[in-house]
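Handing you a structure now.
Complex shown without one protein chain; remaining protein chains in place.
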Amino acid sequence: MSLSVFQSKPNSSTKGKKPFIFRISSYWLACIPLVAIILITWNTAAVAQDAKPLTPEDVQGALNTTWVLVAAILVIFMNAGFAMLEGGFCRRKNVVNVLAKNLLVFALTTIAFWAIGFSVMFSGVDSGFAGNEGFFLSSSNPAVYGLERYPQGLPVAVFFLYQAAFAGTAATIVSGAVAERIRFVSYAIFSLLLTAIAYPIAGHWIASQSGWLNVQGFHDFAGSTMVHSVGGWAALVGAILLGAREGRYTDDRVNPMPGHNMSMATLGCFILWIGWFGFNGGSELAANEAVPYIVLTTNLGGVSGALAATLTTWLRDDQPDLSMIINGTLAGFVGITAGTYVVDYFGAVFIGLVAGIMVVFAVAILDNLKIDDPVGAIAVHLVCGIWGTLAVGLFANPNNLLQRGTENAIAGLFYNGGVNQLISQIIGIAAVGAFMVIFSIATWLLIKLVFGLRVPLKAEIDGLDISEHGMEAYNGFVVESDMIGTNLNSSDS
Amino acid sequence: MSLSVFQSKPNSSTKGKKPFIFRISSYWLACIPLVAIILITWNTAAVAQDAKPLTPEDVQGALNTTWVLVAAILVIFMNAGFAMLEGGFCRRKNVVNVLAKNLLVFALTTIAFWAIGFSVMFSGVDSGFAGNEGFFLSSSNPAVYGLERYPQGLPVAVFFLYQAAFAGTAATIVSGAVAERIRFVSYAIFSLLLTAIAYPIAGHWIASQSGWLNVQGFHDFAGSTMVHSVGGWAALVGAILLGAREGRYTDDRVNPMPGHNMSMATLGCFILWIGWFGFNGGSELAANEAVPYIVLTTNLGGVSGALAATLTTWLRDDQPDLSMIINGTLAGFVGITAGTYVVDYFGAVFIGLVAGIMVVFAVAILDNLKIDDPVGAIAVHLVCGIWGTLAVGLFANPNNLLQRGTENAIAGLFYNGGVNQLISQIIGIAAVGAFMVIFSIATWLLIKLVFGLRVPLKAEIDGLDISEHGMEAYNGFVVESDMIGTNLNSSDS
Partner (left out) sequence: MSLSVFQSKPNSSTKGKKPFIFRISSYWLACIPLVAIILITWNTAAVAQDAKPLTPEDVQGALNTTWVLVAAILVIFMNAGFAMLEGGFCRRKNVVNVLAKNLLVFALTTIAFWAIGFSVMFSGVDSGFAGNEGFFLSSSNPAVYGLERYPQGLPVAVFFLYQAAFAGTAATIVSGAVAERIRFVSYAIFSLLLTAIAYPIAGHWIASQSGWLNVQGFHDFAGSTMVHSVGGWAALVGAILLGAREGRYTDDRVNPMPGHNMSMATLGCFILWIGWFGFNGGSELAANEAVPYIVLTTNLGGVSGALAATLTTWLRDDQPDLSMIINGTLAGFVGITAGTYVVDYFGAVFIGLVAGIMVVFAVAILDNLKIDDPVGAIAVHLVCGIWGTLAVGLFANPNNLLQRGTENAIAGLFYNGGVNQLISQIIGIAAVGAFMVIFSIATWLLIKLVFGLRVPLKAEIDGLDISEHGMEAYNGFVVESDMIGTNLNSSDS
């Protein structure tokens, strides 16, 4: 292994074997034309490289790549966070099902987004609506995906990974709202279509340089609308079409169905917490001094959400409710996601506080409407996603550059648009909402027609773990239903 | 979205919208004076940037920022580690309470440290005692916080995030020692005061360039004293003032109250493990070749602690005790934290071994003194924090530069002070200890006066989850107390 690590040396970047090409083999002859081309290419490249010393731009390009890769890893780790959160908030008898969905969804997303979604979202650099080139990452020209050539632009691979992780998040949001009664196959197919088609189209509008919402001034830095509301709308439609869990609403009463494992849900919240730093901080798509500013406003938003939700439930119920501390934290993060780059610290705190209060009431209102969302995904991602997107029109602060103590992070200047910016934000929210509602109704109904949406009643009562997977999440722990004739406190199974 | 990612291009760092400023609106007129100023600023900045090509110093600055940000994320992830560790070591009936405290504490810390703590700790660059400027990160001049301007110095945002994560750690240490009987509100208020006032004052002494302990030669690289002992003293005073858990000590016997979930506690240990790499490695405040050296001595310290504690319990009890393997690991990490930069590999191993042995006996001694610490926080963080700080005076090695195979990491040279360095270390330990004991007694007693410290006896017996939060951590799993008339092995609830 040659352990010199500079990328500019053509023979140093891998485990320096002797080029296989120079060893004797009867297969040589067939390879001569290929080898000739290869050698020419290689020599040219090598010469070009020897002639070009490493520049600061090269190193900055490698640094940008590395940071966005680390951010992508953090966002992919959010899959673990969502799995723990949703699994913990569900009842013991449905845990395997929730975990299996969360484990598979990023697998499905990666393939769907690789085959179709990424091209729909980022190619079509002259189209306001959608792209249609370079499927399966087949183009070697980064410009097809709106990227400059490395090191000026990011390598396609890292940009894809980062965006695929985002697409996966949108799909995972749906998972929680439809949990404990949806058929496994139906959710899998919806996820595929969401990440192959719907998310990329809405994403093109917002994130492609030619996207019509982008052009008209819509600002959604890291995806309060693009990711969270998109997932939230799909979740809302899904939860309505599925109906509530058996026994959830009887005689106008909401019967509590407490999560089976708050340790797991809390761990999920902590994992999402650090994941969000990659989610928002990586959206800068570069490693510069604006990144920690973004991460700091993100953190201020999240903790303000946690505090506001804690105080709200404390005042209302005389007790701080752990599941609301968790959802308040996430609400704050969702809220700050659109404006993280353009609000000042006080703006971030205010956005988080409002999100933390809103999520408590949104959960109650949805229950009043008998829209059953086992984990609060609609309240967190849809309601606070809308709030966060609106808040950009209210709190974008031209003075934030001073907060950063830096001269060249002046993007905030552009967003002090007052009513005009607010109108841009409302147009974006409404357009994405209308599109997602139509897509979701059509897709969920089509899936219902072909596969059915909901498991049979017996399967739901037995639990999806047994009925859909033939296994239980926990073995060696006594379940209440096992105990016939003994005295029990709880009654959720 | 413009996907060129160089920070030196003024219009490339965000999602390249058309400047809102150039679109027509009736609000234009009111904005003219502001816009004029903005445009001038912007043009100047843009010109300056075009004239200034990217230098290696710029890129190194961005790299330093990125590494410290990653380290901050790792330290913030330690909140998850502490939550899992403390939750796992507590009894099932108090888990929600422990998790809620751990989730809220970093929220409280962020706000308290943003508003007050950070300024107390890092402003006042001429004061030996404390700072008093730039509250709420309101100053745009990094020198107020002792920082050079970026890219020579770190951006204020990342330095704040990193330091806020440290402050949160100090508060979290307290949480474990007072668990299972403290009132939720009392702990929250103590955390606020600790991170707004006490931690920053002690921190100023040690980490500010003008801090009196720093000036007199006290060396505490990543906070064996500044974080771990500070939290440990507050934990010790809190545990004494609260008294032991009901039933813990009867007739001079220690009644075991085993943790409810060792899987969770072990996960916490693993998360803290990688968090510590950010904790110590990030304290270099730069990305250079010393960072992996620091991380390696850190790892050697931790694993030596694990091995020593394992062997100690194995010899004493004939069986290796998992909770002591966990606490031995953490003890090794706490021990190596002060000297990580200045000891050689053998020094790191020795420090860890001693810490791993000490923690086993410290736990036993505290139980003998009837000081009840459900998770062993005092033994781990206070006892081994003191040991680690002392060890700098014993093991700092002028030859460690050779170990690193590098010429410019010569800091170790300065610490070969023999008895003088040892005296410096003792002064620091004693000063911080005296301050923290006085602060903690005063604050805990004040809180006791206003809110009370301890939950009522019935609440403690029922469990804090029900009495303070009205919910249980686990649903669908039978609890022993539910089983009347059946044959049970364990008896902790």
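Residue numbering begins at 1 within each chain, and the chains themselves are lettered A and B in the order written.
In the analysis below, contacts are C-beta pairs under 8 Å (C-beta built on N, C-alpha and C of every residue); 3 or more make two chains touch, one makes a residue touch a chain.
Note that the coordinates shown come from a computational prediction; the quantities given were computed from them, not determined experimentally.
Novice: Out of B:157, B:173 or B:271, which is the one that touches the chain we can't see?
Specialist: B:271
Novice: Please identify which residue in B:191, B:208 or B:440 touches the non-displayed chain.
Specialist: With B:191, B:208 or B:440 as choices, the missing chain is touched by B:208.
Novice: Which parts of chain A face the unshown chain closely enough to count as touching?
Specialist: Considering the whole complex, chain A reaches the absent chain at 1-8, 10, 13-21, 23, 25, 27, 31, 34, 38, 41-42, 45, 48-49, 53-56, 58-59, 61-63, 65-66, 68-70, 72-73, 76-77, 79-80, 83-84, 87-88, 95-96, 99-100, 102-104, 106-108, 110-111, 114, 136-137, 139-142, 149-151, 155-158, 160-161, 184, 261, 264, 267, 468-479, 482-486.
Novice: Residues on chain B that touch the omitted chain in the whole complex?
Specialist: Touching the missing chain: residues 55-57, 59-61, 63-64, 66-67, 70, 74, 91-93, 146-148, 152-154, 159, 207-209, 214-215, 217, 219, 221, 258-263, 266-267, 269-271, 273-274, 277, 281, 284-293, 295-296, 299-300, 302-304, 306-307, 310, 317, 319-323, 325-326, 329, 341, 345-346, 349, 398, 402-411, 413-421, 474, 477-480, 482-483, 486-490, 492-493.
We adopt the following convention: only the chains that are shown with their structure count from here on.
Novice: When the centre of a chain is set as the mean of its C-alpha atoms, what distance in Å lies between chain A and chain B?
Specialist: For chain A versus chain B, the centre distance works out to 29 Å.
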